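Before I ask anything, here is the structure I am working with.
Here the complex is missing a single protein chain, while all its other protein chains stay put.
== chain A ==
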Amino acid sequence: MANAPAITATAPRSARAADGGKKRRPGGRRRGAIGWMFIAPFAVVFLVFLVAPLAYAFYLSLYTKGLATGTTFAGIDNYTKAFTDPSFLNGVWFVVRFALVLIPVQMAVSLAVALVLDAITTRFARFSRLMIFLPYAIPAVIGALMWGFLYSPTFGPLAQIFGIFHAAAPFPLSPDNVFGGLMNVVTWQWAGYYMIIIYAALQGIDPSIYEAARIDGASAWQVAFRIKVPLVSSALVLILVFALIGTLQFFTEPSILAPSANWSITPDFTPNIYAYNQAFSYANFNYASAISFALGIIVFIAVYIFLFATRKRGSILS
């Protein structure tokens, strides 16, 4: 995502170089300098706010600081510690499980809604589209706080609904239910956004293809699953990558819901929350940096494997 502007900025130059071929005109170097100037605003921001903090975090992760010992060079000790730390590994296992369940659910919901909204063209469709997108417009923190109240065993609607039947309401954030409780919040928040991406891709399909399909005798279901879904598969891959990275870095919703979760969301619930608490509660900035990098490595491997596996079916890269 971050290097997209860089590609567009340099594209004309490389195209011309390909045209010009062998005879290099004088002043090419100056034009090169101008090109660099165009990407300079991006490059400065990229270096100062991305590369430099990453480098600093990596530097921190190579040291260790004990309350009684002070700072000492540790090499890769923090990393070996992270990959043998049950708190970190349990957190990683949680987000991996969460991703495996969440992503198919989210994609199914957003794809279904997008296909339905694409098929009908009434005013109701436009209204529904807006309503389904609305949760994404609500800041994640406010959305999570709101769900915290909806889930409350004392104030929430669950208590009242179950109260009618004289049954005890389940607490969606109890240790056994917290997985599903968070799944619901995240799906609610993001399904609308993914729906819009798929919907936009569907709008880009040439309607004459549908016409041809119908002339060949395809039913509405066949048009949807044999024509539309394959044609938007690149959008599906894109949202899958978004969802995968977002889920592995799960932080906002659980940390906002933690105070009302009656301690079923622990300080090592997900790797990011663990890193946050290591840094800002226990002052282990070095270990927190190592955890963050270890998580980065895991996310990188996961995304790489995924992109490699889906490279044939019109991936986002080609």
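Some notes on this structure:
Rule of thumb we're sticking to: a contact is a pair of C-beta atoms (placed from the backbone, for glycine too) under 8 Å apart; a residue touches a chain by one contact, two chains touch by 3 or more; residues count from 1.
The rule is simple: contacts and distances are computed from a predicted model.
Of the candidates "Cytochrome C oxidase subunit I", "Aspartyl/glutamyl-tRNA(Asn/Gln) amidotransferase subunit C", "Pyruvate dehydrogenase E1 component subunit alpha" or "Extracellular solute-binding protein", the chain left out of this view carries the UniProt protein name "Extracellular solute-binding protein".
Summary of contacts with the chain left out: across A:91, A:172 or A:246, the touching residue is A:246.
Considering A:80, A:160, A:203 or A:281, the position touching the chain not shown turns out to be A:281 (whole complex). Think of the hidden chain as still there; on chain A it touches residues 1-3, 49-50, 53-54, 66-70, 152-155, 175, 241, 245-246, 249, 251-252, 259-260, 262-264, 266-267, 272, 276-277, 279-283, 285, 292, 296, 299-300, 303-304, 307-308, 311, 315-318.
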